[in-house]
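Take this structure, written in structure tokens, and hold onto it; I'll ask about it next.
Note that one protein chain of the assembly has been removed; the remaining protein chains are unaltered in position.
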Amino acid sequence: MADLSVNIKDLLFKNPVLTASGTCGFGQEIADFVDLSKLGGVVMKGTTLKPREGNDYPRMAETPSGMLNAVGLQNKGVDNFIQNIYPTIKDVDSNFIVNVNGSTIEDYIALAEKINELDKIPAIELNISCPNVKEGGMAFGVSCASAQAVVKAVRAVYSKPMIVKLSPNVTNIAEIAKAVEDEGADSVSLVNTFLGMAVNAETRRPVLSTITGGLSGPAIKPIALRMVWQVAQAVKVPVVGMGGIMNATDAIEFLLAGATAVEVGTAIFIDPTIPLQIVDGINDYLERHNFSSVREIIGSLQM
Amino acid sequence: MADLSVNIKDLLFKNPVLTASGTCGFGQEIADFVDLSKLGGVVMKGTTLKPREGNDYPRMAETPSGMLNAVGLQNKGVDNFIQNIYPTIKDVDSNFIVNVNGSTIEDYIALAEKINELDKIPAIELNISCPNVKEGGMAFGVSCASAQAVVKAVRAVYSKPMIVKLSPNVTNIAEIAKAVEDEGADSVSLVNTFLGMAVNAETRRPVLSTITGGLSGPAIKPIALRMVWQVAQAVKVPVVGMGGIMNATDAIEFLLAGATAVEVGTAIFIDPTIPLQIVDGINDYLERHNFSSVREIIGSLQM
Amino acid sequence: MKKTVQELLLVENKQLNHDNFRLVLQAENELPPIVPGQFVNVEIKKATEIFLRRPFSILDVDAEKKQFSLLVKILGRGSKVLTTYQAGDKISVIYPLGNGFTMPESTDKVLLIGGGSGVAPMLYISKLCGLPPEQVHVLLGARSKQDHVDVSAYQSLGKFHFTTEDGSLGEKGFVTNHSIYKNELSGFDKIYTCGPNPMMKAVAKDAAAAGIFCEVSLENTMACGFGVCLCCVEKTTSGHKCVCTDGPVFNIKDLTWQI
Partner (left out) sequence: MKKTVQELLLVENKQLNHDNFRLVLQAENELPPIVPGQFVNVEIKKATEIFLRRPFSILDVDAEKKQFSLLVKILGRGSKVLTTYQAGDKISVIYPLGNGFTMPESTDKVLLIGGGSGVAPMLYISKLCGLPPEQVHVLLGARSKQDHVDVSAYQSLGKFHFTTEDGSLGEKGFVTNHSIYKNELSGFDKIYTCGPNPMMKAVAKDAAAAGIFCEVSLENTMACGFGVCLCCVEKTTSGHKCVCTDGPVFNIKDLTWQI
């Protein structure tokens, strides 16, 4: 067994495989399929200050090797999380990370303050890249100035590891990564979904109630991998890579390109056992190639 | 038979289906499969002022529902085009459009001047979005200022319809479309390929000789469709849509979203008869839905 | 019941009519309890263009043989390719999914209304509800005779009624035009239905008017099928609910249908 552990600042992950926000509920929803304690971490469903009903149905469209979603951050709000979800997860031995979303900077601050109080939440993922909400969301993530403003404000109230989740819908993602690093982000995670659209030619209407939605799945993997590679070269903090990871080989590609850890999202819908298959697959790969630790391959792509 | 004709300025296309640059050679290469005179137009392989050998092998990687290419504008240069290719195409009854590429603004000007002299070339496609060359290419297409500079310079020397091909690797493609429209572009075409990357996990090396390449094919269709829809709302000039079109339904989706015409690229590699199948399929669709002209459905998406 | 991802063996693929097929799947281990209305999410690998799984209701279970069956109607690309699978092929399914119908009391007289691929869960209820045949009426609608599947294996379980839009089998019209529906609706204690939305809405409206307990099984587009993507929502009186976990079966009084 190779050493699979990685860390972001002082936070240790027993392996580099996390489940991505919005694709694994709060963890319990996939517990039938996956022993959560075998995962590096669980990034929980996006949480907001107030409850949100999310967008109208239809919220989903299948696309070639991918899907569009327009969930719109449906969730019961942070207080419900603290009262009803937090108690159920705090004894599971894994890193449960809260994915934090705001319409305003004040929202982010209020959320981060509340999460900061939760002993067993070792980190937050600051989502400044949700393409499916009218206010806030991706708007914060597409310019350096607005991304920096959010990160700076949250940094002032949140003391544990802060991962900032970046939008791929930008000209220069490395620039934004550097900007948030400068404001004290302990890590950046990327990519969130690409803004896309589906049309029903027969009805001559958009498929999604919101017209546009977020594209995820293997279709985006080549772009996500390129972005992770660019960002890993631009920043010093650890990078969490994601976008279309379906198996261990995909995950290893991200690690080689410079990701310290990966998140698995849409793949869970196809097969919720994939995250653990990836953990095993990474171990096999390391043994086959005579590496004793996964850290040896991070960013080791040879040019 | 429905009326399939569309126009860009005073240039008439017998139908809205063109083949995309870099995917059909100069037309002759697909003549075994396709009667070129049945196409709306043929956008020929990217041409530069001087001959280019292109990038080293490997130049291609298959990806989920798509492919990366790093051809790097291999071509024999504009003079060779004028001497050897132009004479062979000028009697074919279709719109043969030259796709023009420069490393500098001067290159673009020199090319446009030469092409302007060719009677049977009714339009150019100004490529400011090639991701596979070290100089120029995409760099021009990712900021409003540089895009405007090229378009303005070419406009001064080129009098026929000028289509400007936009890069999708930007935060706000509608803004760039508007910028080039303001400088006199008669049409914008989009999208060119997305910058992506492939890694061979076993060899721990990039698959492509150039590390990154351009992603095309159905994988990108949802993003391309969204961009065409955004651009069509932002500009008044006709939009030529492309990105992952594999069949008539895909093409119709782009027309509904606001494209006046479409280009078919990677699909040709899978089946070079697809462009003509799309022409027939659009006609069938129009007849089935009782439209007498394709122009009735352009931009007719109902919200 | 614990959900699992399993590779099952296809032991039979029988074409029932021009666009309906019955697929029988064989598990290695004992099957979990499966309630009528529950479904499976099927991976369709033998096709270039399919990415997500496709949900299908469970038609019947043979616990002894560790087998269950699906009724697959060809709708689009995925269902079409699925019907080309052959005995001996392996198919990955996630199951059992969804809540299932509330089973009737022993004194209830029930009406099961199925249309299109919604026939499957209705047949399975007729088998599992444990009521004497005279308390079970099954009303099945289709466009034409050749769109109905052969239900003779179930016909001893209840009284079967058919409608076709062209009158080629049973009474002419929609299910809601059938004489038993028009004349005897108030005699039923519970109505269960699965089929096209307009049909279910028409039924729901009449059931609500008559004050009859009514459960509908909704079909919408799903990405995961087990409650994590939040894509399959239906508006209910208590907000958005997931059809894959809170449903697919809903009591009409919890829905916000404008009926």
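Letters A, B and C name the chains as they come in the text, with residue numbers starting at 1 for each one.
Simple rule for what comes next: a residue touches a chain if its C-beta (ideal position, glycine included) is under 8 Å from a C-beta of that chain, and two chains touch if they have at least 3 such contacts.
Bear in mind the structure is a predicted one, so any value in this text is a computation, not a measurement.
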- Check the options B:P161, B:G217 or B:G258 and report the residue that touches the missing chain. B:G217
- Query: Which residue from B:G41, B:P64, B:G196 or B:P238 sits in contact with the chain not drawn here?
  - Reply: B:P64
- Residue in contact with the excluded chain [from C:K14, C:K45, C:K65 or C:K253]: C:K45
- Where the complex has a chain not shown, which of B:E53, B:D93, B:E106 or B:D284 is the residue touching it? B:E53
- Item | Residues in chain C touching the chain absent from view | 45-48, 50-51
- Message: To test your reading of the contact rule: which positions on chain B touch the chain that is missing from view?
- Response: 22-25, 29-30, 32-33, 45, 53-54, 56-67, 69, 71, 74, 217-218, 266, 268-273
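Just so it is clear, only the chains that are shown with their structure count from here on.
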- Message: Taking each chain's centre as the mean of its CA atoms, which one is most distant from chain C?
- Response: B
- By number of contacting C-beta pairs, the most connected chains are A-B
- Task: Give, as an integer number of Å, the spacing between the C-alpha centres of chain C and chain B.
- Result: 47
- Task: Just give me the whole-number Å value for how far the CA centre of chain A lies from that of chain B.
- Result: 34
- Item | Residue list for chain B, restricted to those that touch at least two other chains | none
